[in-house]
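Read through the structure below, which is laid out as structure tokens, and then see the notes.
For this depiction, one protein chain was excluded, whereas all remaining protein chains were kept in their positions.
Should a chain be cited, it is by its letter among A and B, assigned in written order, with residues numbered from 1 in that chain.
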Amino acid sequence: MSEKWLRITIVTAMIALVELLCQTGVIPRMVMIAPSQMVVELAHILVSGQFSADIATTFTNIAISTVLSILLGFVAGLIIYSLPSLRDALEPLLASYYAVPTFVFYPVFITLFGVGSASIIAIAVLLAVVSMVTATLNGLDRIPRVLRKTGQIYRMSRVKTALLIELPATLPYLFTGVKLSVAYAFIGVIASEFILSGAGIGYAIAYAYNLFENGHMYALILLVLVTVTIVNTFLNMIDRRLQARRQR
Amino acid sequence: MPKLAGTLIVLLTFILLWQGFHLLVGASAIASPLQTLVKLGSLLGTAEFWENISETMRAFVAAFVLSLAGGIALGIVLGVRRLAGNVAEPILTTLYSIPKVVLYPLVLLCFGLGISAKIAFGVMHGLIPITLFSMNAIRQMKPVYRRTSQVMRLSPSQSAFTVILPAILPEIISGVRLGFSLTLLGVLIGEMFASQRGLGFLLTSAINLGHIDTIMAIALLLTVFAVTCNSLMMLFDRQLTHR
Partner (left out) sequence: MSAAAAGAKVVTLMPQPAPVEAHATLRGVTRVFQLPKSTLHALGPIDLDLAKGEFFSVVGPSGCGKSTLLDILAGLSPPQSGTAHFEGKPVAGVPDGVGVVFQEDASFPWLNVRDNVAFGLRRAGVDPAEITRRVDYAVGFMGLKDFATSFPAQLSGGMRQRVCIARTLVLQPRLILLDEPFGALDQQTRLLMGDELLRLWRETSATVLLITHALDEAAMLSDRVGVMSTRPGTFIDFVETGWERDRDSRVVSTPHFGDITARLWEKLRVEAMKIMSSGKV
């Protein structure tokens, strides 16, 4: 059996096992509802639209955070790349950045901006932006010098070289940064909504948990899981196409 | 180490910006660097604060040890058994990208509100990256090392301990570094969401009480702790591998 089918079989088997354990009551309803039940509940809430506002809020926040991180990260990466002494100074800090539990600064943003989208976007961007910076630096590093020389031989202007030669050459690496930014934006937004917020999917899950509304809670959890899987699969597809271009 | 001078300048600039920002928005929004340090100092003087620290640390250490042992073992198995590794990898990377917070209610429903839930959160965050890095460490190992141990007619255990282990160690340490940070984060977020003790809980109650200096003091403490540990691990890595 090919790997893909093996994987699908295993995942399906595990879900079936959970389903069985829930239906027979080995896993109590109070703890978790059956997967089939989750799907039904999800269908309900999508149709009834009772969480549409929250869903819209979350996805908007994620989208804004992603775009901001990518743009800021890319520009910052360009600037840092062009100032080698700045880069040398920042390099140890960038390497340690993800050691910092960035999320603990969320309360600081709440104090600044209050509870709302602004704080959430701020912390999500803070989480995501450095991965874009690192990816940009990495990509610019990896442009083989011979490509730039080729541009010179063709007597191309600086701008043209950047757009027609350097940018396509960096694209596979930049896209790695994009993927990571999306992932961190998802995590940052939903975690923030979960901990302290008034709106959004994360908030709705926490709210449902506090009110023992397992049906709604699991429906929303399933929604997040499915969305993340779809987005990731899509991004990975693009990534694979781009990675084929990478210099070995 | 001349390069470190540049880094220090950047840090100083950051502190100056912090001070400037504080003057801009006022003490009720952002505490100044000095105020933060003073508050941290006074907190560290109280027994209660230390109890909270130990609560967090107990959960963290347990979670980290579990993630480490489980992640390395699982990663090595998946690295050696190619088929299992190829099948499992996309599943693991997908699980990795799920915002694990959304699964917290499930964990709480399973483990209740005690320290075991916190440990579970930590492991949820740290296990997968350590597994993936360990798996990759085995896969990336140069095949010529194995052939060399064959030619030298080493026994399987000699091969494992004197060739394979040193060869994969750097990659594993990278995974451990990441796992460390993520496990800490998992425990903290868990405490922020559902706990009556620990540093995460102190953060949440400080938010509710509007004590910005406490918030920043704890954030500073955690940052310093995390960065110090990370730097130590990086130093250890460099020492060990002579690269």
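List of remarks:
As a working rule, contacts are C-beta pairs under 8 Å (C-beta built on N, C-alpha and C of every residue); 3 or more make two chains touch, one makes a residue touch a chain.
It should be emphasised that the depicted structure is a prediction, and the values quoted were computed from it without experimental measurement.
Taking every chain of the complex into account, the omitted one touches B.
Shown as candidates are B:L66, B:L106, B:V163 or B:C229; the residue that touches the absent chain is B:V163.
Among B:V80, B:M152 or B:L235, only B:M152 touches the chain left out of the display. Within the set B:N208, B:T228 or B:T241, the residue that contacts the chain not displayed is B:T241. Counting the whole complex, the residues of chain B in touch with the unshown chain are 142, 144-145, 147-148, 150-154, 158, 162-163, 166-167, 169, 240-243.
Everything that follows uses one rule, which is that only the chains that are shown with their structure count from here on.
Chain A meets chain B in the complex at residues 3, 6-7, 10-11, 30-32, 85-86, 88-93, 95-96, 98-101, 103-105, 107-108, 110-112, 183, 186-187, 190-191, 194-196, 202, 205-206, 209, 217, 220-221, 224-225, 228-229, 232.
Chain B makes touch with chain A in their complex at residues 3-4, 6-7, 9-11, 25, 28-30, 83, 86-88, 90-91, 93-94, 97-106, 108-110, 177-178, 180-181, 184-185, 188-189, 192-193, 203-204, 206-207, 210, 212, 215-216, 218-219, 222-223, 226-227, 229-231, 234.
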